[in-house]
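Here the complex is missing one protein chain, while the rest keep their positions.
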Amino acid sequence: MIKRESGRLGRWAMGCLGWRLEQRTEPRNQTAHRLAAIVVGVVIALIAVQLAIGDEDAFNRIYRGTIGSKRGWSNILDLAAPLVLTGLAAAVALKLRRWNVGVEGQFFMGAFAGVAIAFQLESMSGAPLLALMFAGAALCGAAWIAVPAIARAYLNVNEILTTLMLNFVAILFLAYIATGPWRNPQSQGSILATRDIPEQARLPGVEVAAVEFSSGLLLGIAVAMVLWLVFRSTTFGYMVRTVGGSEQAGSYAGINVRLLSVAVLLLSGGVAGVAGVAHMTGGDTNAYATSLSNNTGYLGIAVAVLAGGSFPVVVFMAGVIGAIISAGSALRLLDVGSELGSFGLTGFILLMAAIGEGLANYRLRRERPERETLPPGDQASPAAAAGGAGGSRGT
Amino acid sequence: MTSTDSGNAPLAVQMRGIVKRFDDLVAVNDVDFDLRAGEVHALLGENGAGKTTLMNVLSGLLRPDRGHILLNGEPTRIRSPRDALRRGIGMVHQHYRLVHGFTVAENIHLGWDASPTVLTPARIEERTRELSDRFHLDVDPAARIWQLSVGEQQRVAILRTLARGARILILDEPTAVLAPGETDKLFGMIRQLSSESGRTIVFISHKLEEALEISDRVTVLRGGRHMGTHAAEDCTPRMLSQEMVGRSIEFTRQREPVELGENALVAEALSTTDDRGLPALREVDVTVRAGEIVGVAGVAGNGQRELSETLTGLRALTAGRIQVGGQDLSRAHARDFLAAGVGHIPEDRYASGLVLTESIEHNAILRAFQHPPVRRGPLLIQGAARRFARMLAKTVGLSISDVSAPVRSLSGGNAQRLLTGRELNASARVLVVVHPTRGLDIGAIEEVQQVLLRARATGVAILLISEDLNEVMRLSDRILVLYRGAIVGEFTDPEQFNLEEIGLLMGGALAAAS
Partner (left out) sequence: MELELWQAALLQAIVIGSPILLAASGELLGQRVGVFNIGIEGVMLMGAVGGFMVAAEAGNVVVGLIGAAAFGAGFVFLFGLATVVLRANQVVAGFGLWLLGLGLSSQIGRPYTGKRAEHPIDHWEIPGLHEIPWVGDILFEHLWLAYVAFLIPFFIALVMFRTRHGLNIRSVGEDPGSADAAGVSVIAWRLAYVVFGGALIGLSGAFLSLGTTQNWTPFMTSGLGWIGLAVVIFAGWRPLLLIVGAYLFGGLRALDFIAQSGGWNVPPEILTMLPFIGTVAVLILGAWRYRHRPDAGAAPRALGQAFFRGS
């Protein structure tokens, strides 16, 4: 067992208050800590909104812009749809304690594959074309993470760094494509886009109880269910749990750890690629555009982390982040930046969640007053003290 | 009261009523501990007795929950290792805590107030050379730590502590990874430090004989409690072992003769490399027959890990041949070894043998999940897995109600019991066992050893790799000595096993043995 103790600085800070942060031998209840931190984060954010605006109308607006109206619900679900899939992509990698920070890039490459196939096979009818587009997107997303995956498995190259770098390559590649051969002559300003994909290659919208949303959401939920089943009740899932717990134990159990590691990261990249094409075919932007992602890939990592890597919870957390972003745009009219709502609040909650998880490593204990000084008798004669100690506590 | 009437040296350290908890575990419970100036004091106890924790408190790494410390009679609060060093207390940890990518000189000067503010490699290497001469500790200042042997690393760690003016030197299990020859050298150094320069030395150990050989006084801890402090000359090993474990330990050789079967494991001219790509095994020949225990003795780092890994498919061979029951496995992977009936009790059971983040059930099927009934096609059959886990738990005598409990809730002994049972279940033919009893308490040690002997009686071929020479001698029918990746000696007659001879070979004395 590893015995740990908090550092000096932390002790000092807490000591001032008469409390002491104590390292646990193993973290407890990370989920509970994370949830508590998220709740605290939201509460702080609401208080901040109140302080910043001081207008009761703000909360009203937030309410109506999110869960208070059909339009609000429709907004949330549309925003959540791509986040479910990018969240799942990040969560797949987390099962093996890998960080696929490249979801953003794979998302773009998935959309690229979709648009490329759609333009090449423009005359094809809807269903087979869409099937091809999705398959191509999965392959392209997986291909985009192949080098980091192999480098990690065989040379132990930090996948956080490599996948992150490839995001920028993907984004620049996108800019090249969107300004190059398939450029939409109408696109202008800083947003570059290709022309729209053919009509039959778009996913229809869905309407439930008069709430409209992208069919990508249904796809995301289906993928979440499939992943959940696969990881729960196949030997593949068992192997991932084993290697995720300890790579050494994985090799020991006869698992080809490197191959499994590559496979899991490719799966993660594939899901991210599907997220890209699903968003393009099902969302408002029916083209390959620089505005396509809006940090969806990065927010997906946030979703996966907040969900503790659990597939079903990813779906829920995507909704939560969707709601936060909706709330952000609802506030825009009140002279509060929507960026503050969408990014700032997400970031803040992510930071809180990280702190919550960090705190799960500790417990708070009332500082016991130490007996600093000795009874006078003992101090007078060290030898007597020694004698008393040596004898009375012997066997 | 044995300790107080002898010796008149002043008390350098008095620890009083020290309590240290980790979560709900009380690691050190109301312990008093004294050090006389200039003595060599052995701190003796089993694994988990609280020796290291107690000394971590004295060296400032941990803060006691209760109790106080007097240095030279003055109540003192020791806030950090740095603070401890300022007061003349230095600890050399079991893992020397040296920065492996740094040079010896850099490690010596790291975090040291007396290092020059501006330093160049040449300058600190020169200073290191001077220190090395002053303390008669031979080190190469420009070498990087990872290039050094463990014995050399230990010298660096000791030199670093001494250089910072430690008058009280705490050595945590300093002999654990040393060859007998290196141990003698260390003992010589300890004696010199204590007699010539008057330093006080705490020698943490779980080895009775060593403690008695080197120390002036001995303190015994058990289960976090102080059991007694004695002058070394008043002690007998029997009495100390009774204090350590609460009863006397009598290991008897209860090995019935077993009819040896065919060659179950045959390895010829095995060669392989370590993680750095350097040769780790050189043409090693090992043969184990059914019903035989072959012990491999050696100091850690002489190829034991690589030997166990090649024989279980975890490490590729660069040359040589492995056969199990007549089947060639020279190029095979861990799965194939398992399928051929090779079980493996690995060196580090918590990192390799078990998945600590998972349940008992998950761990129970670790060797069975790729075969029916647990597996059907790509599916893992939950019910079958549960039944398998319950069956295994029952076989090894684990009294647990729920196999879905996390495996980390098991005690060390129970975890090893589960692991051993699982491996014996998986492998009918060969078992490669590495340090099977390390870190276990006496009761569990006996039980694991009995399990191995019973397996032997049923015709399993066992290769036992252990640092514990006594264990190897007690269990083995034959002993091989591994030194620098090669077999340097073989002892075939259990009645003639000779500790001294084996020890010499382990240390590299190349005398031909019978």
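Every chain is named by a letter (A and B) in the order it is written, and numbering of its residues begins at 1.
Basically, a residue touches a chain if its C-beta (ideal position, glycine included) is under 8 Å from a C-beta of that chain, and two chains touch if they have at least 3 such contacts.
What you see is a predicted model, and the numbers here were worked out from it, not measured in a lab.
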Just name the one of A:130, A:166 or A:240 that touches the chain not displayed here. A:166
Thinking of the whole complex, not just what is shown, which of A:133, A:302 or A:320 touches the missing chain? A:302
Hey, which subunit B residues sit against the chain that's not shown? 52-53, 56, 61-62, 80-82, 85, 93, 97-102, 106-107, 109-112, 115-120, 144-146, 160, 164, 275-278
Hidden partner sits against subunit A at residues 2-10, 13, 23, 99, 101, 147-148, 151, 155-158, 160-162, 164-166, 168-169, 172-173, 175-176, 179-180, 295, 298-299, 301-302, 305, 335-337, 339-355, 357-359, 361-362
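FYI, only the chains that are shown with their structure count from here on.
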Which residues of subunit A touch subunit B in their complex? 1, 3-5, 8, 11, 24-26, 233-238, 241-242, 244-246, 248-249, 251-254, 256, 368, 370-374, 378-379, 382-383, 385-387, 389-391, 393-395
Any idea which subunit B residues touch subunit A in the complex? 1-4, 10-11, 14, 16-17, 22-23, 25, 27, 30-32, 34, 53, 61-68, 70, 73, 75, 77, 79-80, 226-229, 243, 312-314, 333-335, 337-338, 344, 346, 348, 351-358, 362, 366-367, 369-370, 375, 378-380, 382, 408
